[in-house]
Structure formats: structure tokens, C-alpha cells
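Down below is the structure, laid out as C-alpha cells.
Apart from one protein chain that is not included, each protein chain of the complex appears where it belongs.
We call the chains A, B and C, going by the order they appear; numbering starts again at 1 in every chain.
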Amino acid sequence: MSTAPTSLDAARAKQLSAEFGLKADEYDRVLSILGRTPSLTELGIFSVMWSEHCSYKSSRVWLRTLPTKAPWVIHGPGENAGVIDIGDGLAAIFKMESHNHPSFIEPYQGAATGVGGILRDVFTMGARPIANLNALRFGAPEAPRMKRVIDGVVRGIGGYGNSVGVPTVGGEVNFHPAYNGNPLVNAMTVGIAPKDRIFLSAAAGIGNPVVYVGSKTGRDGIHGATMASAEFSADSEEKRPTVQIGDPFTEKLLIEACLELMATDMIVAIQDMGAAGLTSSSVEMAGKGGVGIELVMDNVPQREQGMTAYEMMLSESQERMLMILKPGREAEAQAIFHKWELDFAVIGHLTDTGHIVIRHKDVVEADIPLAPLESEAPLYRRPTAETPKRAVLDAAAIADPVGPLAALETLVGSLDLCSRRWIWDQYDSTVGGQTVKRPGGADAAVVKLDGLKRALAITTDCTPRYCQADPEAGGAQAVAEAWRNLTAVGATPLAITDNMNFGNPEKPEIMGQFAAAVRGMAAACTALDFPVVSGNVSLYNETEGRAILPTPAIGGVGVLEDAAHAVGLALTPGLDLVLVGATQGWLGQSLWLREIAGREEGAPPPVDLAVERRNGDFVRARILEGQVAACHDLADGGLLVAVAEMAMADGTGATLAAPPAGQAPHGWWFGEDQGRYLLAVTDGAALVAAAQAAGVPAAIIGRSGGGDLVLADGSSISVASLRMAHEATLPALMEGRAA
Amino acid sequence: MNAVIIVFPGTNRERDMAIALERASGRKPTLLFHRADALPAGTDLVVLPGGFSHGDYLRSGAMAAQSPIMQAVRDFAAKGGHVLGVCNGFQILTEAGLLPGALLRNATLRFLSMDCHMRVERSGTPYTAHWQKGAVFRAPMAHGDGNYFCDDETLARLNGEGLVAFRYSTPAGEITDAANRNGARQNIAGILSPNLRICGLMPHPEDLVDPLMGGTDGLPMFTSLVESLATA
Amino acid sequence: MKALVTVMPKAGVLDPQGKAIGHALSSLGFAGVADVRAGKVIELELAETDPAKAKAAAEEMARKLLANTVIESFRVEVV
Partner (left out) sequence: MKALVTVMPKAGVLDPQGKAIGHALSSLGFAGVADVRAGKVIELELAETDPAKAKAAAEEMARKLLANTVIESFRVEVV
């Protein structure tokens, strides 16, 4: 047994524990586990491991209720990323992760290191990353610092992803004042690996070497995980020295070196050093494997002079990994890392003590039993308060102040609907040579698998204004929209990852939002056979007591057996436009209501999951039969916006039939009823007949051609002028220039 | 065609390039890590692909230009070998002095990732044989430093000797400022060495060689090479 | 009057550029380079003719725009 570490002075320890974010009762638990006052390093380890970020203490009871299984799920939540079988002997490995707080403090580096972190979660399992996506929520552009945040975040995502050579193929962006002090940056990575060569993190083999690879350790981001678990206040700017700098070049080398090592049989277990760096990786690897671990800090590659054990254990320096090697293979493994000019150091070994022991300069700095560190981690079932239901609005009772075409022109230029080209033009979306559908080309990105016909479809979705009004309906809608977007390109949806962004969970109304969103998501995942295989929770997204909109971002992955089946959304001339799905004219929480009528009101559109599935399965079958030239799901902005988006994609207009008798026209054109698709086909009548036979509502609503959108009353607007409005917004906002 | 693609630390478009070369030639190119100090015997095309060699942390391509393998590439070029540099590869060729000029930050100061159109300014070279002079083709570009610069004297020589291979243009082939997104001198997208055997360009024809990825506009460059090298 | 604003990564902040340059120098065979830091320099041609005022103005510009004080420090020289 090692000698016990030097305890802090009892009063000092108690005060520090509060500064590190431990509650009084949590600290008492630390005392009882150790049977003594902790050392500084021990206190640091407890506080980060028990932070919201690492322990999921507020969210775990709810997350457990999500469906996570399906025959094609290989590894669900609990690993570094989710793993699903996609056929041809391959697995897709994917996850989404937030970097919200760091991106507000230092937008470029915050977003860049967010991308770096999620890439590591994926390649640590043996996958070559093949696609990145990003789900962003910004405040009102005129809010203080917001343009700099937008600019920095977009540059940072591009700067990192472009350099590592992983194409950024999609994402989403919303703007709302609720994010003024707390923007959201959620990054998703999808990778591919042979399905029988997945690398896990459970350590095994007493005596096996613990190996550190990648960049050197500096004093970056110490207590980043605890910071990500606390609300923002005016003085959080002072926490700035914890900012981490991303080094995509080193990450690229790390990817290549790890994949080269993974092609051998030397690795027992591997995990990236993410939040709480060396602490969380070593504790989790040893904990999962039920073994002890002993680390010698003197051997940790260090970038700075005089670093203490506490600093090294808590550093969040980027581009580092921890692995357990088979014994005697160190030299071989080292040669690979030296070829790629990366640090490689044996920093410890596995033990049979069940403890984590940290030594530095011949002194034991920490000695903690791992079992209670995990099993006695705080777990809260926090009080919840339901969000009051909102009234269902009747479209006919809402005046239309401007008419459909004027509303359309305003809507396509509005912040939530305008072209995202200014953003994706800064992202390399083609590197790899496999991008079948780039941003803007289809409802989901489509990336082919090198050398195969098979392709993955990928999307991220969430409509936070729906979630705010009704978190349960909003949670279900987010999952359904992801499923719909995959379906709309012809893919079979397989599984999701999620990123739960909410406010302070200690407030019952926020915890209520969380619980309701999970309920809605779970129902949708079950009904759509679309399990959750990985995810991330980001709480305390509040500034001075004001919470963000509840934002359960969903990242969906689906498969196409043949990439050639994928359809995009661009109209070409001479096609019938068929609307699939029923339209009641749901204006509650619609963008029309907000942007045109100036009201953020009402219940959001409900999602009928059985109908969702039936309509989607019908549409996908038609796409796979090759009957569909273009397809677009109806989402934000409703039918007329969807027509306009399909028209703007390639400059082809359309002539549209009048709204059905008895429907309020603005409800018809702009209602956001769910479960709908717009298909462009050569034979609309045949499609409608097939839909009828399948019990799916469908109707021909127009025909493509010309350069204008023409309504039944003869009024029209040119696609060119819509495009101008659509493309102008972000360039004007961000650079004061025309598109 | 025995093509060798050099992989520097940070190179990231080597696979794209390999796919395009294989598609055109039916033969897999060799990927060669930058530490090598010689090219494989029988090499008849060296390709420096896109990416961020050494992170492009000092200047794009500056550190890669000093790699051990670059001496072998210089010798190969001096003996009349064919060398293609795309994007980061073009930057490396200028940093290594194998092509004149330099690639500055894009005038917009932003990374530019989008399809662009280029007009073929010289046909009948190993890289452009399958295009007519004046033909326009499309290719993705993806770079932060693609703003081609050279001094007036060099520019006059490039123009005078017909060494400008490609210029950014509109889809109709007009050479306009709006088509010149990165701010290059006289819309220059790609240039040739005096013996026409070294070519550097910023956009990525290798990413547009398959209808599934949106077209085959980039393919003629590779089929030109295959044919020229077969008869060379 | 000319002001030179030199912006460097703060001590302790990772400097991937400097690291890479140091690496490249050593592989080029330059020995004895212990450490490399890479920064920016911005030369401002100012109308101001009073050195103290010019310096103050340049410092203000550095704080507001030229340096990202979260991760960078700066110094101003007037020449």
C-alpha cells in the first residue's frame, strides 16, 4: 500500500470544495469515502468527476428512459460514441457534443476545440471521421458581441475541420434573443470503422502499461468541466485563463497515428482526454474495467515548467489520448507515434488495488478508491414543473396582413430561413471526394463510403421555439424532423445522437422542460425505430438568470444502399408537385406568425408519430423506386417556403394551385403541420393514386417550370428576386455587403 | 501511368487525388510519405495534393517545401518529370521555387469553399490536352490562401509565354472580378512551367470526377495526363 | 508618426505556430533554438505627432481590435 497523500487543512478544503463547485453534502460524501480530508489533487478529481458535465447527476435519471436498442445498434450510450451496423461489414460511429461556454468566452478557439473534441470521441473508437456537422444557436445579431461570436464560431469550426480534412457537410442555425448571453455550439462527427474492430475504453490486464500520446500538457482549461457546469455571470469573463487553443495539425497527426496503431493488435483500451482530461480518462477507463490504476506525473509530457500533479490531472490541453497497451508492445507503438512526430509516454500501469494512485516527485498526491468515486457519485431526481400548455390557434381567426407572396419574400430573407451559404462557404464540404449532397443540396447531407455504393445520410435538427412552448411535443418533433430529413433523401433512418442544451436544472421549470423533452424524444424514437446511441448534456445555459430556449439538438444518421438513389431538393422543369401528408394550417409557433404577424404564441404543431412513420415510409419507397426527381420535407415556414427553397436551389419556378376551399390561405401556405413532404415527380396522378392506396394523404399542388412562382390568382414573384432576398441576409449582416 | 502522391504531415486530399488518378488511368497511384528521400523507380508523375501540410502554420506550403522528399522532386522536375500541385501542392511548388509567384491570403480574408469556374487558357499541354482553349470547367475550391501573386515582370512572362493554364471565370467564360473570389492577379487559378510539365492550380478538379459527386468536369485533366504520359 | 503593435500569445497559452516553426527549424538543421513563439505585428501610420498620444491611441486600438486579450498580450512602440 502506498502512503496516504497529504491532506489539506480541513477548513481550507471545505472552502475550496465550494469553489470547485461541490455542494456541502457532496463534500461530506468525499470525506466519508476517503475517511480523511482530501489532498488538493484528490479534491480536484472529485470535483470534476462529480461535476454536472462528467457525472450527468441531474440528467441521468431521465436519460435512462431513452430507447437505446435496435438490432443494428452495436454500442449504445456509455462508450465514447455510439456505434451502429450499416452493412457491408462496416459500422458508423457518431456523437454530438457541445462547446457552448467556451465558444462565448473565445468564439474561435471555443468552437474549434469543440470540433477537435468530438472528432477524438469518434476516432478513439477506431473510426476514420468522414463527416462533421454543426448545430448553432445565436442571439439577436444586434446583441452585444454577437456578430463577433457568430464570426468567430464559424471561422473556428471551419478552421479546425478544414485543416484536419474532415468535410463539414451540414448543420443548422437559429437566431433568438434567448441565446444573447449564451450561444450554443454543438458539433457532430460521424466516422466509419470495420464493425469487428471497434475500440473500447474499459481497461484490462493488471500490470499493463498506461500510455499517453498526443500533445504535451499545459495549464489549459483547468476546471473547464466545472465551468461548463455553472451558470454564467458578469464575472465569468475572469475565468478566461482557462481558454484552450486548438491545434488541428496535431489532431490530424493523432488521427493518422491512432488509426495506424489500431490496425495492429497492440491496444487493450483507448480513450480521448476530453473534459477533465487525464482525470476523467484514467478514472473512467480503470473504473469501467474494474481495475486500479497508478500514474506517475513525472512522466507526463509537459509544456510548461513546474506543473503540479493537481494541474496535470485537471488540465484540458487538447489533442491527447490515453491508452492501455498489451505488455511489451511499447516500443512498437512508440515508433508509430514518433513517425507522426507526436509525444508518446508510458505514464503508469494498471493495478489490482481498485484505487487510482497519483504519484509525483516520489510523493503520493492522490489515492482514491474508484468504486465509490463512481457508485457514490451524486445522482439527483430534481423537482420538475410542467410547462403550461398553450392554446391552439385557429388560422382563420388570425388576420393575414400582407398576403402570401409578400410574406414569402420576407420569410425567405428572415434570419431563421435565409440562406446559410455565408456559413457553409467557409467550410470545406468536399474534402475526401465522397460528398454526394453538400450543404443546401438536400434535406440531409449524403456522404458515400469510399470504394462502395453505400452512403450515409446525416442531419441535425431541433426547433427550439416549439420546445419552449411545449417541450414534450418539441422533443418528439426534433426526432421526427431528423427522421424526416433522412427519409427525404431516400435514406433509411437508423439512429440518433443528441445534445441536450438546457438552463439551470435546479429550477423546477427547467428540469420540467428537460424531463418533458426526453419523454417526447423517447416516444418518437420508439415509434420510428430510431434509437439514441450517444449524446451529451449541457445544462446551466443561463446568463444572469435568463435561460436559453430548451434545445435538444438531434443528430440523425441513416443509410442508403446505393448513393445513386439519393435525391436532392432542386426543382427541374416539367414536374408535378405532390404534397404528401395532411395540412390543417397550423400557425401556432410558426415562423409566419412570428415574422409576419409579430407574435410568438400558441401551441406548436403536434406530431402524430404513426402518421409520421406511415408518410415517411411511403415517401422513401417511392424514392427508392426511382420515381422521385426531388424531395423536400416541410418544416420551418411551411408549404410555400418549401416550394420556394426547391425553386431557389436551381432557379426553376412553379405554378401553384389555389388553397383548398375552406382553408385559411395563410394557414395553407405557411402552417407548419408535421409529417409532410413535397415531391417533384413526372407522373403526379400515379403518385397520388399510390398514396391513396396506402392510406396516405396526397395531392398535386402545382407544376414546375418557368422562372417565377405563380399563384392561382395570377400573382407571381420571380425566383431570382426570392433568391436575392434569401442570399442577401447573412452577407449584409456579417460583412455589410450584398450577396 | 506511374503516379506518386506525396503525403506530408497534414496533407488531407491524397485520397481524393488517388481516386481521380485511378479513375482516369485504371491504376492505383503510390502514396509516398514525405520522409522518403527518393522517388520510386519508374515514377512518371508526381502529385503534391491538397491539405494543410505542417498545419500551414508559417505560410501555406513553406515547411513542406523544405521536406527531404522535395529535393528528389526538384531533381525529377529538372530531368523533365511531370509534377502536378493542387491547392496546398501549388503553394508548395511556389515555396519550393518550382513555379513562380506566391499564394497570399484570400482577399476576403475568409476560407473559400465553393464551386468555381475556370477558363482553359492553354490547351495542348499534358494537363489540358482534353480541353479546347477557352473551354470552361467547374471545380470545387477550398482554400484560405489562394490569392495568386507575382511581380509585374513575372506576370508579363507568364502571359507572354502562354504559361497561364487556367483563369477564374464566369460559367460563360468571362474573366470578371466577381468570378475572382480570392483576389488573384488577373484571375490566375493555375500556371505552368516553361516546359509545360509542372502545373499548379488552386481548385480541386480531383473532387469532380464522378457524376455522383455532382459531375465529371475535372476528369479531363487526369485523362489528359494519362494520354500524355502514355505517349511521352 | 508610426506605431508598431506586437501581439504575442500569452505566456502559458499553447502556440501551435511557434511549435511548428521550431520543429521545422530543427529539421532544417538549425541547432540551438530553444523556443519559438509566433505573433503578429501591425504597423500603423498615424496622423498624430505627439509620441505619448500616438502610443495611447495605438494601445487603445490594440485593446479594442488588434489583440485578442483573452489569449494574447501586446506591446506598443512608437517610432
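Note that a residue touches a chain if its C-beta (ideal position, glycine included) is under 8 Å from a C-beta of that chain, and two chains touch if they have at least 3 such contacts.
Since this is a predicted model, take the numbers as computed values, not measurements.
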Fill in: Omitted chain - touching chains that are shown
B, C
Fill in: Residue of B:Ile19, B:Leu32, B:Leu48 or B:Ala62 touching the missing chain in the full complex
B:Ala62
Worksheet item: Which residue among B:Asn12, B:Asn88 or B:Asn106 touches the omitted chain?
Response: B:Asn106
Discussion item. In the complete complex, the non-displayed chain touches which residues of chain B?
Written reply: 58-59, 62-63, 66, 94-95, 100-102, 104-109, 147, 149-151, 183
Response to the item:
Absent-chain interface residues of chain C come out as 6, 8, 18, 21, 24-25, 28, 30-48, 57, 60-61, 64-66
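We take it that only the chains that are shown with their structure count from here on.
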Fill in: Chain pair, A-B or A-C, that carries the greater number of C-beta contacts
A-B
Discussion item. From the mean C-alpha coordinate of chain B to that of chain C, what's the distance rounded to whole Å?
Written reply: 34
Fill in: Geometric centre distance via CA averages, chain C-chain A, whole Å
36
Worksheet entry | Touching two or more other chains - residue numbers and ranges from chain A | 247, 249-250, 341
Worksheet item: Which parts of chain C, given as residue numbers and ranges, touch two or more other chains?
Response: 16, 20, 23
